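All protein chains but one are shown at their positions in the complex.
For clarity, chains are labelled A, B and C in written order, and residue numbers in each chain start from 1.
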Amino acid sequence: MDDPLYREEILDHYYSSPYRGRIERPDCVCDLENPFCGDQIHVELTVGDDDRIKEIRFDGKGCVISQASTSVLAEHLEGASVEEALKLGPADVVKLLGMPLTPTRMKCGLLGWKAIQQALKPRGAATV
Amino acid sequence: MDDPLYREEILDHYYSSPYRGRIERPDCVCDLENPFCGDQIHVELTVGDDDRIKEIRFDGKGCVISQASTSVLAEHLEGASVEEALKLGPADVVKLLGMPLTPTRMKCGLLGWKAIQQALKPRGAATV
Amino acid sequence: MADAVVSGVGAGLDVERVRADFPPLGEEVRPGVSLRYFDSAATALKPRSVIEAVRECMAEYPANVHRGLHVLSERATEAFEGARMKVAAYLGVDDPAQLIFTRGTTEAINLVARSWGKLSLRPGDAIVVSELEHHANLVPWQMIARETGAELRYVELTEELEYDLDAFDRLFDDGRVRMVATTGMSNVTGIRPPIEEIVRRSRERGARVLIDAAQSLAHERLDVAGLGVDFAAFSAHKVFGPTGVGVLYGRREHLEAMEPVLGGGNMVLRVERHRAVWNELPDKFEAGTPPIAEAIGLGAAVDYLEGLDHQAVARHERALIEHAHQVLGAVEGFRILGPRSTAGKGPIVGFTLDGTHPHDLSHLLDRSGVAIRAGHHCAMPLHARLGIPASARASFALYNTTEEIDHLAGALGSIKGLLRRR
Partner (left out) sequence: MADAVVSGVGAGLDVERVRADFPPLGEEVRPGVSLRYFDSAATALKPRSVIEAVRECMAEYPANVHRGLHVLSERATEAFEGARMKVAAYLGVDDPAQLIFTRGTTEAINLVARSWGKLSLRPGDAIVVSELEHHANLVPWQMIARETGAELRYVELTEELEYDLDAFDRLFDDGRVRMVATTGMSNVTGIRPPIEEIVRRSRERGARVLIDAAQSLAHERLDVAGLGVDFAAFSAHKVFGPTGVGVLYGRREHLEAMEPVLGGGNMVLRVERHRAVWNELPDKFEAGTPPIAEAIGLGAAVDYLEGLDHQAVARHERALIEHAHQVLGAVEGFRILGPRSTAGKGPIVGFTLDGTHPHDLSHLLDRSGVAIRAGHHCAMPLHARLGIPASARASFALYNTTEEIDHLAGALGSIKGLLRRR
């Protein structure tokens, strides 16, 4: 019954993500919900003058996959440029999780990614 | 390819029925149509004071089965009482034709029967 | 095949023989892991006889029905209309023309909501549903309510999440209720509303009644004529039949008054350029080529049901649900949705496991071959009432065993360990 998707590293991201929390004055935010399971994600970001992501924080409720994947993404994207972040696709998220997802689980795994994309979109609008 | 349903006797009823024609002053008439194949039947009857069918005539266009079965029925019912005629059911028609009918052909085989029933119904209303 | 499981009144169900009828049971879903199927409320497994009936139709007489004069078409027509007669006999309906083949429960309820609703509902009229309903028995009524100006009223459940007949009665106070649409069994909690009472009280007060039998029919017969319901709907795929077909029962008087919803072939007696004359029942509501092989497969499913000893099945399913409440209820953090008592409920356990999201639960159970559902189960208003966005559900059928339920309990226990904060 063991599943490498639920390995210690992922559970750590789920239970005690350093990216869970709020930012005093975020530059962009986004709220998303997966209505099929009620998973909710709220993300906030600050972006520097160099167009690099300074800080990402998230909050939300939901399954391990939706919450942990958001945290994994936050870890990956802090310090990245907005352009890089917007280029990131679903396949990259799967790679970061280190495990293939079935179509249904994909919806969980991409919730945080979608939220970050939507939060950043207005800024990167010219490039997307 | 021979089919006992299309035996000489039935074809005679189809091509040269003595019951095909009109009655000067019919007591009851009915027109019916099977919309699925366009078969049409017009029947006319005269009924005596003894409530017996004196004469039946029919006219119409359609397949061998619809036309011949009407003629066979006319032959069978001339002289019968209205009550007897109204008691006649689909199974009796099949017996008269001497051959089982598939569900689809049944609709052809019963067209004349239905017309005669409907023509007589008002008269026999008390008994039905 | 069905014969095999009739073991005389009073005898138990020979579950091993039943299981042998359902091909994927006993199979491995991945190497070394065999299937434990607890998702029959989503769709039931199909016995071999149903699969064979569909194959036979597709391979031996794959003809269109109605008005074909060749032997394949006659055979298809007889099997197709024969299936309608089987369903009629099973539901205690003496006139098979009152049974309409649809794609499933959803289309059947939509047909009533749209056609009967358009004919009968006036602004201010009320339609009564309950908090237990599946979206299939909510959204069509919302749509027609909006269109006609009618109002949708909900029967609130009791604190224990039971159907509340007093709350039901109060909805009739202003005399505006025209339709009561109720599930025969909740697909989330397994609760069975008191159908007899609901039908009696509704009809007494001049309202029509529709029974959504999608969940209940796999577990108990519905005596449509005896109950005196106006409409009833179910899906073949939940009663061991194929996907793609379901049934609407309607009283002749209603069906005759109603307008067809779909236009096309077969539902017409005559088509002129600018008007058409509708056909008789049931054809008036069956436009186009129907689900032929599927209806024939449903006929085989009804044969299968008829071959069962219903008392033995009922006892077996009762044993399953009692066992489930007992051993699952003993798992730490396990919460049953709805009453803890198994009285008056079918073999469905909706639940949550503290600290575990239903999706993770279902995902991890799958690793040990256990198939359950996670989500809102198309019952969002019920979940809103429960105050949770999603739940897990284990649903049982005649082919499940208490050993399988023990396996589920064990698996739930180890998931808690697996997901423990380390």
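Following the convention adopted for this analysis, contacts are C-beta pairs under 8 Å (C-beta built on N, C-alpha and C of every residue); 3 or more make two chains touch, one makes a residue touch a chain.
Everything numeric in this text was worked out from a predicted model, so none of it was measured.
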Which displayed chains the hidden chain touches across the whole complex: A, B, C
Full-complex contact with the absent chain, from C:A371, C:L386 or C:A409: C:A371
Touching the absent chain when the full complex is considered, from C:K86, C:H237 or C:H316: C:H237
Contact partner of the left-out chain, one of C:L13, C:V87 or C:I109: C:I109
Residues of chain B in contact with the chain not shown: 1-3, 5-6, 8, 11-12, 15-16, 36-39, 62-65, 105, 108
Hidden partner chain, residues of chain A it touches: 35-36, 102-105
On chain C, residues whose C-beta touches the chain left out of the figure: 23-24, 27, 29-30, 35, 37, 39, 42-46, 48, 50-51, 54-55, 58-64, 67-73, 103-107, 109-110, 113, 134-136, 138-140, 142-143, 152, 154, 235, 237, 242-245, 261-268, 270-276, 287-294, 359, 362-363, 365-366, 370-375, 378, 380-381, 384
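To be clear about the criterion, only the chains that are shown with their structure count from here on.
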Euclidean distance of C-alpha centroids - chain B vs chain C, Å: 47
Numbers and ranges of chain A residues touching at least 2 other chains: none
